[in-house]
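Pasting a structure here, questions to come.
Only one protein chain is missing from this complex, and each of the others stays in its spot.
Order as written gives the chain letters A and B; numbering starts at 1 within each chain.
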Amino acid sequence: MSDDIETEFETEGVEKKFMFLNRKAPYGTIYALEMLETVLISAAFDQDVSLVFMDDGVYQLKKGCDTKSVNMKNFSSTYKALGDYDIQKLYVERESLEARGLTVDDLTEVVYEDEDDDWAEKPAIRVVSRDEIAVLMEEQDVVISA
Amino acid sequence: MSYEVNGKTIECDEEGYLEDIGEWSLDVAKIIAKDENLDMTDEHWEVIDYLREYYDEYQIAPAVRVLVKAIKKKFGPEKGNNKYLYELFPYGPAKQACKIAGLPKPTGCV
Partner (left out) sequence: MLHLVNKSPFERQAFESCLGVARKGSAILLIEDGVYAALKNTPFEAKVTEAIKDVKICVLGPDLEARGVDQVIEGVEVVDYGGFVDLTTEHNPVQSWL
């Protein structure tokens, strides 16, 4: 049963820049969860991955989500695992936060370990302006949006 | 598909992963392990416990390389390597151990 064997993919030399653009609130539709799963799967391919949260997408990172009484899986805590998957760049658009009365303190803490700095824990979330996102977006090979 | 545990039927998918993670118990784990032809030792259970803790915190089953890295961090390099973990779980430390731990198939495992 060869499909039961976990496979390591050798993708050296074909690193591309992938941006996952999140614009939907987390629990009202399936988009945010589907995107998160796509991101976790894509992490197996050792690409240059960044995530952008803008518009209602910033609500995906809101801390303190408790889904018990709506009987849904609480995937808010899964964002904290992104650092383990070597995803180190979560860009959150400042204008979208401000329009919703939110600041970075309202967001889940996501950290990664920096290999080049003695594995020091560093914050993965960076609040950036719309203009900075525009620049980042143009640098990408692939942008996946939901 | 299902497992029979102490006279109770526990539903699983076609690959043997539990349909409802809430149905897991030590007895269920032992039955799944037997189904996988594994003789469980303390070393096996150490990984199973760790996976359940990881799921509890992050709501996902980690991919194999994430598991290896995390085990290395927690238990040291003599356990945090592919060889050690594949010896414990020959069909894949993430896939097979997650099944026994009652977790879904690892996210990011292809």
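One rule holds for everything that comes next: a contact is a pair of C-beta atoms (placed from the backbone, for glycine too) under 8 Å apart; a residue touches a chain by one contact, two chains touch by 3 or more.
Fair warning: this is a prediction, and the values are worked out from it, not measured in the lab.
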Give me the visible chains that the unshown chain touches, in label order. A
For the full complex, which residue in A:E37, A:D55, A:D86 or A:E132 touches the chain that was left out? A:D55
Footprint left on subunit A by the chain that the document does not show: 24-29, 55-56, 59, 62-70, 72, 74, 76, 99-101
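In this section, only the chains that are shown with their structure count from here on.
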What does subunit A use to touch subunit B in their complex? 4-9, 37, 40-41, 43-44, 73-75, 77-78, 80-81, 84-85
Subunit A touches which residues of subunit B in the complex? 57-60, 62-66, 69-70, 91-95, 107-110
